[in-house]
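One structure, pasted below without further comment.
Missing here: one protein chain of the complex. Every other protein chain is in place.
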Amino acid sequence: MTAAIWQYVLAGVVVGAIYALVAAGFVLIYQVTGLINFAQGEFAMIGAMTASALATGGMPTPEAALIAVVVAAGVGGLCYVCAIRPARAAAGVTLIFITLGLDVALRGLGLFVWGTNPLALNAFSAGNAIQIFGGVLPPQAAWVLGTDLVVFAALYLFFRHTYAGTAVRAAVANPPIASTFGIPLRTFAFWSFVAAAAIGGLGGVVIAPITGATYDMGLTLGLAGFVAAVLGGLDSLPGALVGGFVLGIVEKVAGGLVSTGWEQGVGFLILVLVLLLRPQGLLGRAVRRA
Amino acid sequence: MTAAARESGAFPAALAVRGISMRFGGVQALEDVTFSAQSGRVLGVMGPNGAGKTTLFNVISGVQRPTAGSVTLNGVELTGRGVDRVAGLGVTRTFQTPVMFWGLTVRESVVVSLAAREFARRYPPSPLRALVGSGVASAARRRADAALRERADALLERAGIAHLAARATETLAFGEERLLELARALALEPAILLLDEPLSGLNPDEIHAVLAQIRGARDAGIGVLLVEHAVGELLAVADAVVVLDHGRVIAQGAGETVARDPVVIDAYIGDELE
Partner (left out) sequence: MEVFLGSGLAYARIGLILLVLVAAIVWFVPSYYTGLLTLIALYALVTLGLNLFMGYGGQVSLGQAAFFGVGAYGSATLATRAHLTPWLGTLAGGVLAALLAYALSFAVLRLRENLLALATLALGIVVTVAFNEWDFVGGSSGIKDIPGFALGAYVFDPRAYAILAWLLLLIGIWFAGNLVGSTYGRTLIAIANGELGAQTLGVDSVRLKRQIFVLAGAYAGIAGGVYASYQSYIDPTQFGFLLSVNFVLMSVIGGMRTLWGAVVGATVVVALTQILQTVVPIVLPSARGDFQAFFLGAILIAMLILLPRGLVARLSEARA
């Protein structure tokens, strides 16, 4: 029994790593713009589908991956320019609906471009399955976890050790003062969308060899990413990492022990519990009441 | 003495603020604040910027919960209750920036206030009746709604803004917003009324109008707590004054005496130099 549970945990770690990436994108956009971007999952879908389509067409995997990330980033920027910036001044509900519209539109776009058939991407390295304490992971899992490490380390370094990163933190902490210092908030918002899309796209690319790529993978990934982000704390990047793994593991273990259908359900039950009991998430800062 | 307040047992009203302390984010916003307010009297709340006056109002009205201390109205505990419960018990307030009900007209805004008491009194055990009654537009409901509109017009007349009754609240000038917010609060026939800087941003005519409303409220038996930076106007209308500085009460008593108190003057000058 414990062997089975350990296997579920391992599966959860892998899928959790991707949730962490999607969640990082959410947190990035939320921190810089205050928006919850319902379309975040679609960036992962675009990354996965673009890479798979290009690779199937004969392009070597590394190039396909790179182009896929760039495409995803470009789509992210376009989304900001076409849909978010024109509505910056609108009421909160409006912006929520706009990102909802983006989610639906991007999925529809995916259908147009790639149709309903799933695509496949080869693992980045050949080799045997990785053995850990009796559990088994596909070799691609190393790439997935490695990507997580690189991305989160890069984000940490950026925000803590570069001038630009510090400027972003200042702007987020105190927007009016930031603008008097000449810090361009709109530019930050734009780049946060581009970065979140790139990170999401990268996540999609590295997970595609394990889960495959379909036009509707964005919805499940995006929703799981939300839950992970809220669980970890919408204003905390480390929280995204923690939330992603916790969610992934809980999902897979519950799914293994109860039924696979409840994998998704359990995630949302967690979301509701978090919103009720600790809305700031595990690592977020407490919200002060008016 | 207003009829509704009499019947709710809130008269004569005594608001007792005892030992209120408020701490958040490492800042002691209020410390051991104690004083009382009574019906039919205006109590001025003074103090330099950041003294904690708005926080005090937030605590009394239920917007914030104090870290320690209690607020009672005729012995009934107000602390820890929600804003709407506190209002139901007879304490209402206005805000530094008036809260308007966009989407409604001036008359409708006052109707909402009048209706709030009706809902509480008429439909206490059955929450569905208000919904269903309104939905099927029973004759009784329609009559009641019409009666509310008439009473709203009467109140607007007394507030001097009857000519604005049908206007959308989005189109009001700032002074008109203040008068509306005041009229709404008075429509509730409260025992205690908290006014947070009702004169700021107004021209002399508007100030005159608002002060008249405040005096009218006092004469009708309402206990008014008034925060106001315009010290001259405040002293002219207040029956007594309490002064806060850095969250503490530093003086209480008759307006003129307090105004000459060296401790008070010191607090204000200190504020100016900063």
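We call the chains A and B, going by the order they appear; numbering starts again at 1 in every chain.
Rule of thumb we're sticking to: contacts are C-beta pairs under 8 Å (C-beta built on N, C-alpha and C of every residue); 3 or more make two chains touch, one makes a residue touch a chain.
Just so you know, these numbers come straight off a predicted model, no measurement behind them.
Undergrad: Tell me which residue among A:L109, A:L145 or A:L282 touches the hidden chain in the full complex.
TA: A:L109
Undergrad: Using the touch definition up top, pick the residue from B:A14, B:V112 or B:A162 that touches the left-out chain.
TA: Looking across B:A14, B:V112 or B:A162, the contact with the absent chain belongs to B:V112.
Undergrad: Of A:S125, A:T187 or A:S259, which sits in contact with the chain we cannot see?
TA: Looking across A:S125, A:T187 or A:S259, the contact with the absent chain belongs to A:S259.
Undergrad: Which of B:G88, B:G160, B:G201 or B:G216 touches the chain that is not shown?
TA: B:G88
Undergrad: To test your reading of the contact rule: which positions on chain B touch the chain that is missing from view?
TA: Spelled out for chain B, the touching residues are 61, 63, 82-84, 87-88, 92-93, 95, 99-104, 108-109, 111-113, 115-120, 127-128, 130-131, 134-137, 141, 144-145, 148, 181, 184-185, 187-188.
Undergrad: In the complete complex, which positions of chain A touch the hidden chain?
TA: Residue positions of chain A that touch the missing chain: 36, 82-83, 86-87, 90, 92-94, 96-98, 100-109, 111-112, 115-116, 215, 219, 223, 226-227, 230, 259, 261-262, 264-265, 268-269, 271-272, 275-276, 279, 290.
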